[in-house]
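So that we are looking at the same thing, I have put the structure below in structure tokens.
All protein chains but one are shown in place.
Read from first to last, the chains carry the letters A and B; within each, the first residue is number 1.
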Amino acid sequence: MTDPTTAMAGIGTAEYVTAAEHRETGPGRPRSLWSDAWRDLRRRPLFIVAGAVIVLLAVIAIFPSWFTSVDPNHQDLDFSRQKPSGDAWFGYDLQGRDVYARVIYGTRWTLLVGVAASVLTVLVGAFLGILAGYFGGWVDGLASRIGEIFFGLPFVLGAIVILNLVRNAQIRGALPIVFAVVASIAVLSWPVAMRIMRSAAIAAKQQDYVKAARALGASAPRIIFRHLLPNCLAPVLVYGTIALGAFIGVEATLSFLGIGLRDPAVSWGVMISDARNYVRVAPHMLLFPAGFLTVTVLAFVMLGDAVREALDPKLR
Amino acid sequence: MGRYVLRRLLQLVPVFVGTTFIIFVLVWAVPGDPFTGMCGDRPCPPQFVAAMTDKYNLNDNVIVQYLKYMSALLTGDFGTTYSEQSVGELIGLAAPVSLRLAVVAVTIEAVIGVTAGVLTGLRGRGFLDNLVLVSTLFLIAIPTFVTGFVIQIVLGFQLAILNPTVSADATWGELIIPGFVLGSLSMAYVSRLTRTSISENRRADYMRTALAKGLPKSRIVGVHLLRNSAIPVLTFLGTDIGNLMGGAIVTEGIFGIHGVGRLVYDGIIDKQGSIVVGVVVLLVVVFLVVNLLIDLTYAVLDPRIRYD
Partner (left out) sequence: MEPGALADPLLEVEDLFVEFRTRDGVASVLNGVTYHVNAGETLAVLGESGSGKSVTAQAIMGILDMPPAVITGGEIRYHGENLLAVSDERRNDVRAEGVAIIFQDALSALNPVYTVGFQIEEQLRVRLGMSRREARIRAVELLDLVRIPNAARRVRQYPHEFSGGMRQRAMIAMSLALDPEVLIADEPTTALDVTVQAQIMDLLKEIQVERRMGLILITHDLGVVAEVADRISVMYAGRIVEHADAPSLYRNPGHPYTAALMDSLPRLDQKGSTLNTIRGLPPSLLHIPPGCPFHPRCPMATARCSAEIPANHGLGFGRTSRCHFAEELVSRV
């Protein structure tokens, strides 16, 4: 099956302003896609805002005690379901725990799952994708078939089955639970990363500089790491950033269904799940974590969007 | 073309086997007693255990179990639940509901998404463009269950405009709101995809030619631009039907829809393995068939693609 050609760009003004030779960039500094992209990104308000939010969240995740001195696990049933007030900005939950403190401490788990899942997905997917794209043949066939097997499985369904298994295995302790959730997300998502990397690798493989490297006798690992990888990173990077946001949302969904994180790894998704039956009487229990969740996912998706636009050579 | 179809069908078989086998293993071949909790707080009577073990081939190894299950499946026998309900019947009741929901969702997302995408793709930067970009960003970012919850609460409970849950009949009208929720993420994606496709193709050389031929604007956009831009969008919409059928668990849960999502979720929690595997088999088949159909449609839409 032939790939359809993408529409060719029409007249660009670059045709009439002859060549980069005439552009002044500063004494002898080479322009690359990445430096161009960074300059572009620095100017975009979307990127700046998203970036600031993410940095803030990272700080909250690493140093929660800077933002609250209350113990998130301290229960006082007298305060159960109390609305937000001067003492407790986000009110109290069912067991009388400070919602604000729980949201702050929950940042860590939420971000951890998102980051770990996307890193794992990208590593596995990109690794297999670049091998499949470069070697082609049976390597590609095998990797693609395996990927297709996972594609056929609806994500949430697969996650439920795997995590239900895990739940029945009675795992205790925060980190193992987190690991289980991260692993199940990655296992179900790596084919997407693989596919992206694979098509980038196939396109890059056909470039003349790769053929030149092979003609000069470069070994396969060298070609893959020195020549292919830098040029295939962009789309995968974009995917990874957006996936991070998506996975945070996924974790919340899984927790909502009761099969994601649970005590003691309390993420925002867990908080939302716990609060869902009390939405009408004590909406603050759900709204604040949901609000943080939305803002976080939004920030990552906006970041990914901005990065994608900055890296797209067609939009220059 | 015929050979291509045959080849693709053959390629589908290992994928089908792979996916169903993995699920089968995950459901049946796990350590632990499959009968816990099935007979209340007491352990089940030995005759029951023996009868069930025999019926579900639990003493055979996994591969044999799988093969026996598959051969039964090919004759249309999905087996029964532990309480003797026909799995085939259960699926038969739930599947049309999920299908209806998926169709509603895809229709809504197509109409709104494509319209928004075309308008913004043609017009370029501006108020409408920013509005669409921002709102789609929100829809993409907010998890479905939050959207669903908010809509259910606001429209269903607080404003009491609509029925917050769907009746067992699940008529087309009732499915509009759940369909909107289900399709909201994809709708955002469709509008962005359409927008990108249109704004890229707008600058294409053949558009310049059409302009140079003195054709009316409506024709240039409606005939030349649309046909080329539609291709990636239509392929996505096609695959989405398959995706949404299997991915509606959350939406079905929130709105009380008795579709396959609900069915399989309950099956997992109640440990009714035959329901889970049965539903997964159905979904995998739907997914693979839909993908094949989309690939074939591609050749119709884009004459540069030929399958030989």
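Basically, contacts are C-beta pairs under 8 Å (C-beta built on N, C-alpha and C of every residue); 3 or more make two chains touch, one makes a residue touch a chain.
Nothing here was measured: the structure is a model prediction, and the numbers come from that model.
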Touching the absent chain when the full complex is considered, from B:Leu10, B:Leu74 or B:Ala212: B:Ala212
For the chain left off this view, which of B:Arg100, B:Arg192, B:His224 or B:His258 is in contact with it? B:His224
For chain B, which residues lie in contact with the unshown chain of the complex? 203-206, 208-216, 219, 223-224, 227-228, 301-304
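FYI, only the chains that are shown with their structure count from here on.
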Taking the mean of the CA coordinates per chain, how far is chain A from chain B in Å? 23
Which chain B residues qualify as touching chain A in the complex? 4, 11, 14-16, 18-19, 22-23, 26-27, 30-32, 137-138, 140-146, 149, 153, 157, 200-201, 203-205, 207-208, 228, 231, 243, 245-247, 249-250, 253, 264-265, 268-269, 276, 279-280, 283-284, 287-288, 295, 302, 304-307
Partner chain B, residues of chain A touching it in the complex: 1-2, 4-11, 145-146, 148-158, 160-162, 164-165, 168-169, 245, 249-250, 252-253, 256-257, 272, 276, 279-280, 286, 290, 293-294, 297-298, 301-302, 305, 314
